[in-house]
Each structure stands twice: as C-alpha cells, then as structure tokens.
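Every protein chain but one is kept in place in this view of the complex.
Per-chain residue numbering starts at 1, and chain names A, B and C are given in the order in which the chains are listed.
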Amino acid sequence: MILLYPTIVLLICMGLYTVLTQTNMIKIIIGISIVESSIILLLGAMAYFPGAAAPVLDHPFELVADPLPQALGLTAIVINASTTAIMLALVIKLHNRYDTLNIHEIKKLRG
Amino acid sequence: MKNISFNKLFSFSLVSLLGVLLLISFYDISNLEVTLSLSEHYINYGVEETGAINLVTAILFDYRAFDTIGEATVIFTAASIVALILPQHEASMLKTEFTPIVHQSIAFILPFFWVISIFLIAYGHLSPGGGFSGGVIISAMSILIIFTYGFHYMTRRFNVTRLSLIEDFGALLFLSIGVFGLIYGGSFLANSQAGVYLGNPGELLSGGLMPLSNLAVGAKVGTGLSIIFISLTRED
Amino acid sequence: MPAITMNPGFILILVGILSIFMKNNKQRFILSMAGLATSLFIILGLPEGERLLTFVFLDFEIILLEVDVISRNIALVFVIFGAGAFIYSYKFCKKKEFPLVNFYLGFSFMILFVGDFISFFVAWEIITVSAFFLIYDINDAVRQHTAQYYILMHVSGGLMLLWGIILHVTESGSIILTMPERGLIFFLISIAVKLAFVGVHTWLPRTYANIPFHISVILSAFTSKIGVYGLYRIIELDNMLIAYFGAFSAILGVILAMTHSDIRKILSYHIVSQIGYMIIGIGIGSELGIVGGSFHIINHILYKGLLFIMAGTVIYSFGYENLENLGGLWKKVPITFVTSLIAALSIAGFPFFNGYLSKTMIKHSTDNQIIYYGMMIAGIGTALSFIKIMYFGFIREGNNPPMKKKPLFSMRVSMVFLAGIMMTMALLPEQMESLFNISTGINYFSAYEVWNGVQPILIGLALFPILQKTIEPHPEQPIEPDFYCDICNSFIEFDNKVSKIHTGDMVRYVSWVLFALVLLLLNFYVTSLF
Partner (left out) sequence: MDLLIWLIIIPLFTIFSIGIFNYINKKFVLPVVFTSAILQSGIAIYYIINRNNLLPQLYNVGNWQRDIAINLSIDNFTLVIFVLIAIMPLLSLLYSITEIQRKPAKFYLLINVLLLGASGMVMTADLFNFYVFFEIASISSYALVAFRDEDISLEAAFEYLIIGSIGSVFLLLGIVLTYQATGTLNMAMIPGRMAEIPVITRQVLMSLFIIGLGVKFALVPLHAWMPDAYQGSPISYIVLSSGLVVNVYFFVLVRILFIFFGVEFFQETIFTNLIVGWGVLSMLFGHGAALQQDNLKRLFAYSTIAQLGYVIIAFGLGTEAGIVAGSFHLISHALLKGAIFFTAGNLHKATGSYQIREMKGMAEKMPVMSIIFVLMLIAMVGIPPSNIFVSKWLILSAAVEAGYLLPAFMIVFGSFLSLGYYLRPVITIYTGYTGFPGKLPLLKFNEYFPTLLLAGICLIIGLFPGYILNIIDTAPEFLLEQSNFIIHILGG
C-alpha cells in the first residue's frame, strides 16, 4: 500500500513523458493510454480497504469494498477504450494520407 | 541533435516536477478523514432497494443508470465514428494463414465463448460481470473469427450495416427501458423505484428491469466493439 | 404650425435608408433636399433647454433631444452647407454615396442634439464608420490605405471616449452629458483626434487630399467641427491651458499649411489651424469666448466648405490640384475665382467678411497677450497661405493648364449660394449676435477694429515676396508614412512573433498544457508557503 501512490504517479509521468518525447504516433497513443489506465488504477485503489470483500453481497460481510469507484472505473474504461479506438482510426487514416507515422512530419497546420 | 536532447531534458524536468506536485497532493488527500456517505448508502441499502446482489451492477444499472446510458452513447458514437473515418475496403490487413488445427480448435471454443458471454450478461446482477463484460466477450468472438477464418468469412455473415442495426436496436431497447421508467415510475430510468417486481435477491429474475438492461447493453457493446474492430482492420 | 419635437438627425437617417431604393441621382437629390428642408423646419421649431425623447436603456436615461442656442445655430448652418454641398455634388455622386452622406449628416445632426453620453458615443462612432465607407474605394489602393488610417485613428479615439465615459459613469452613476468627473484626459484625447489637434492631426490632410473632391467637401465641413462641438459640450473648463493649446495648434497648422502646395492639403492643414481658434474661444470659457468659438465654427464650415468646393471645381475642370501645375485660372473660371476670393478673405479675417466677425469676438473675449499675439501670428500665416493659393493658382500667368470641362451649372449655383449667405452674415453682425442671444457691444466696423483686422493681412502681403522661396509650389507624395504607421508596424511585429510559436507541432502544444498545469500548481504551492 505504501508504494501505491508513487506507482500511480510514476505511471502518469511515464505516460506523459512518452507523449512528449516519442515521435511515433502509435507510441503517443500508448502513452495516453498509460496515463488513463493509471487513473483507473487510482480509482481501483480507492475502492479497496484492507480485508474488504468484493461488493457482491450474496451473504452479509463485515467490510465491503467501495462499489462506487469500481462502477466509475468501468465507465472510465469504456470511455477510454472508445477514445483510443478513434485515435487509432485517425492514425490509420493519417498514415494513408501522409505515408508516415512520425508526428513531426505531419505539420500542415501552422501559424 | 543538441536540440533533441534539450527537448528531452525539458520534458523530463516538466514531467517530474508535475509528478512531485501530484504526489504531494495525493498524500494530502489520502490523509483526509472522509465519510463516504454515497457508498455507505449503496452498501447498506443496495440489495434491498434494487434487488441485485452485485452492487457494482446495481450502481451501474439502477442508481447511476444515467451514467450508463451516456457511456453506451459513447461506445455507440465511437463505433459509428470509426466506421465513418475508415472507408469501406475489400482486402484485409490480416493475411496470416493458420493450420487446420487452429481452425478446428477455434470452432470448438467459440460456443463456450457464447455461453460465457450469455452467462455474464444474464447473471450480471448476481455475480461479477454484466452487460459490458459480456459484450466485450462477444466482440472477442468476432475478433477470433476474423483472425482465424479471415475477414470475408465474417463480413459474409455479419457486415457492418447489419451489426450497426443490431447495435441500434440494443441501444433503443435500453432507451425504451428508460422511458418505461419515465411512464411507470415517474422518472427517466426509474427501475426499482418504478414499482417493478424486484424478486428475491439472488434469483435470476430479480432486480427488476436490470437483466433486460444488461441484455441491451450487452448486445450494444458487443456489436459496437465488433464494428470498431472490423473497421480498424479493413485496409487497402 | 405645430412644431415637431424630433431629433432632425432621424429624418436624414430615414432619407438615407430610403435613398437606397431610389432609381437615379435626381430622385436621390430631391429626396435629400426634402430631408434637409424638413430638418430645417424641425430645427426652427425646437424648444430650447428641455430634455425630450427620453427612454431607458440599460438602467440609464437616454436623452435624444436637448437643444441650446449654440447647437441650434450650428445645426442651421449644417443645413445650409448640406444643401450647398448636395447642390454642388449630386451630378457626380455615386449610388452608394447618397445613403452614406445622408447617414453621415444624420448622425452629425443627431450628435448636436443628444443629451447623454451613450447616444453621444453611438453617433460619434457611426459618424466614423460612415465616413470610412465614404473614403473607401473599391478600385483605389491609396484611398483604401487612407480609409484604414482614418478608421484606426478615429476608432482609437472613440475607444478612448468609451473608456472615459465608463470611468465617468461608474464614478457618477449618471450618463447625462456634462463635465466628466473622472478620466478627463481620455475625453480630451478622443476629442483631440476628432478635431485634428496638432499631434493627432495626421489623418486629416492625408484623408482630405486623397479622396474625390465632392466627398472632401462634405467631410471637411463636418468632421472636425463635431469634435469642437464635443469639446464645447463636454469640457466646461475656464482653463487657459486649453486656450494656449489652441493657439499652438493655430500657429503650427498654419506653418504646415504654408509648406504644402496641393490645394486641398493647404486647406486641410488650415482646418487644423482654424480649429485652434475655436479651441481658444471655448478654452477661454467666457460667454463671449464660447459664442465666438461656435460662431467661428459656423463661419468656418461655410468658407472652408466653399474653398473645398473651389478646389473640387479646379480639379474637375483642369485635372490638377498642385499649385505647381496651375496658374491664370481667373479668366477661365471667373465665378469660382470671385467666390473663392470671398472665402479666402473671410478665412484671413479681412473686415467686412464673415471670418472677421468671429475672430474679433474671440480677440475681445480675452486680455491674454500670448493668445492675442498667437492669433496674430496665425492670422499672418493664414493670409500668407491664401495669398499663395490665390496668386499661384489664379493670378500668376505661369503654365496655363487647358480647361478640360466647364464647371457644371449646379456647381456654380452652390458656390454663389454659399458666398451669398456668407456675405449676408458678414454684413449683419447685430442679427448674428441676436441669433446667439448675446449682445457684445463691439462695433465691428469702427476704424480701430478694421485696422486690427487688416493688420495681419498687410503683414502677410509684405512678407510674401520675402518668403517666396520657401512657399514656392513643389510636387507632393500622396501618402507619407509617419509615427503612427510605425506603431502599427510594431503591432504586426508582435503578432508575427505570436504566430510563429504555433508551429503545428502537437507535442509542443501538449507540453504547453502540462506547463500551464505545473505553473498553476507551483503557484499555489509556493504561495501556500508564505
């Protein structure tokens, strides 16, 4: 538990660093996915208490994990997956048009 | 070259500074004394109010069903966007030829996938699972089919148009469940509050309209993700 | 007859809208004249000193009609000159110009009678916009530049006015047009731009010398006078400083005028100088001074308009306006010569012409020696520059340009009409004073006053042969870059820099987002330490 927050922060930083330094568009998308996943990890971590049971109450429990962050996490996963799908679709299309995956070569818009 | 390394250095310092600041605030927040009133209500009264023993499903399909319909819209939109952005082409990106062993074993496995997905959807309110997980497994089926038997095999049976019709009907089903709540319960997406028979918690037919919602969402998510995958794999 | 209580500006605005739908120039002309006649009728019947036509806008009371002596007299002369200008120019006005001129006139009338800051500002800005479209021309790059310069200058002035009004309104809570309680300097800057005070006068010669002559007739007669009227309405200071500034403006304008040789440029710089007289009158702040200043506005509208009409006729008939190319015109266009001689004598303040009356009034309103001698010097300069125009343009037998077209009948009518009105006014000083509800007791035609009036002209005549080298006509550039162009260029430089940092590099944009977040967080964390 003590390493939980550093891990999440490390993941966020890794993702952002990937976005900032990589030139391959797919890798940039991977970076963004890492950041998004780390926040879902944060949600999951929030739900958990030491010794808590899963929130499926087929019989009474002393301590139950918080079900709300799990539900939120599920929603967030779906949304992130959709965004990632759109990103990938755009990358395919951009690759068709510009014939490159290097983000620095896609610079028609400026000024 | 010098320029690039400067860029990396800048990015590294920026990101690490951000990391330190975030870490401090994470610890600040985790040290707070918080009463989780919302969750307490769900845990204490969830089962008796909604009739579902899986609290996550109870939240997703009853307490916060409004979120879920939004989320379903997101998937729906994403599927149609991907189909819009990527044009219809004939050939497939995946040209791998597999041996008959693979073909046979996949054909053997697929019915189990089907059963699992139906189980997850139907028992969503009773055990871990639900419309989303079930839908994902349905889409995994279509991914497997495309991988092993090829793109044409899949599109001969289910092309995108037909899949999106199924998706449309799934979504409309979910919406009409919401409108049912509006008519009988006085509020959009009212489920257990609409006076629907909740059943005994733990039985298959419990939780009011929840199994039906799960079914709608399962159909929607499964077809939606399949559309996304099919569209992404098509290429010149 | 029952009087119509109505702001006469609205009639002309309505006429402007209607004239869009008219078929030819004659119909538009008749419509405009009818509009002016209606306005004249309305102006004569307006009750004085009441606040009428009020309604509420944004919790403020808008006063659309508030008449006093000076605004009514200026409005009367606006009507007279408007009629003259329409007669002069209706034959060759373009289709778009009729509505625009009518809007321009309409809002000029409106601004004379409004009683609150908001409608004052509205009219002030719309005058600028309609003048912009009058100056603008679709096929002429010089006029496009001019129009751009004009609107940038005037809108910046207008924004200063807005800022001043905002400061005043938040301080006092009322928008009635009075002496501002706060932000006086912004009002002054704004008015200075409008009335082409020295330093911000650059738009004036640039504009009036580059547009078609019939439009410069209209613009020159009204624009800067509205500024002076604004000065009279807003600034109620008996502050000699303003009068000194006026004297300074009068002298500097006249010096600039002498060094140019395009007729319209000389006339334009002369506006700067004559505005100085009006500022002196209003700056002195005594009743006589204000009446003198506003009487000078009236006179100036007439004779400066007539002079611009003269310049227009010369351009129309000969195609040149640089004095270098002109000479010996008096035989060819005698009516123009005679009427413009009357105007030139008026502007120089020669006795028995109307400029003399108002100049004498202003002189009498103060004992201050600096202003007296300043006006004297300005008078000498005025005399010199009009001797220059008259001599080089009409009398000198130099290169006699051939006459391309005879001046139109309508042009001659308008010149005679305006000259006649001027002479009538000049010879009836008592009636003029009664129009302003004032009795000065000055005997305008006594030998002492006449001698005082003639002095600068005689000095000018004496100096003319001596200074001939410096005021000899020379060719001129249509547009000269100046200080304000440099300011604009520096904005463009700044903009280049801003625009250059958008390189199209997505990663850079992402790093901006992160940078902003880090900066925000750091700011909060650092401030929390203290």
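Keep in mind that, in the parts below, a residue touches a chain if its C-beta (ideal position, glycine included) is under 8 Å from a C-beta of that chain, and two chains touch if they have at least 3 such contacts.
Everything numeric here is computed off the predicted structure, so don't read it as measured data.
Among C:Q144, C:N325 or C:N368, the one in contact with the hidden chain is C:Q144. Among C:F21, C:F409, C:F445 or C:F524, the one in contact with the hidden chain is C:F524.
Among C:F10, C:F29, C:F78 or C:F121, the one in contact with the hidden chain is C:F121.
The chain not shown here touches chain A at positions 16, 19, 25, 28, 32, 35-36, 39, 42-43, 46, 68-69, 72, 75-76, 79, 82-83, 86-87, 90-91, 93-94, 97-98, 106, 108-109, 111. If you put the missing chain back, the residues of chain C touching it would be 57-58, 118, 121-122, 125-126, 128-129, 136, 138-139, 141, 144, 148, 151-152, 155-156, 158-160, 162-163, 166-167, 169-170, 488, 491-492, 494-496, 498-499, 502, 504, 506, 508-510, 512-517, 520-521, 523-525, 527-528.
Within chain B, the residues in touch with the undisplayed chain are 21, 25-26, 28-30, 32, 34-39, 41-42, 62-67, 69-71, 73-74, 76-78, 80-81, 84-85, 161, 164-165, 167-169, 171-172, 175, 178-179, 181-182, 185-191, 193-194.
We adopt the following convention: only the chains that are shown with their structure count from here on.
The interface with the largest number of contacting C-beta pairs joins chains A-B. The centroid of the Cα atoms in chain A and the matching centroid in chain B are 16 Å apart. Distance between chain A and chain C, defined via averaged C-alpha coordinates, is recorded as 67 Å. Each of residues 11, 14-15, 18 in chain B touches at least two other chains. Each of the following residues of chain A touches two or more other chains: 16, 20-21.
Chain contact summary for the complex, chain A toward chain C: residues 16, 19-21, 28, 103-104, 106-111. Across the complex, chain C meets chain B through its residues 511, 514-515, 517-518, 521-522, 525.
The part of chain B that touches chain A in the complex is made up of residues 7-8, 11-12, 14-16, 18-19, 22-23, 26-27, 30, 36, 38-39, 42-43, 46-47, 53-56, 58-60, 64, 67-68, 71, 74-75, 77-78, 81-82, 85-86, 126-128, 132, 202, 221, 225, 228, 231-232, 235-236.
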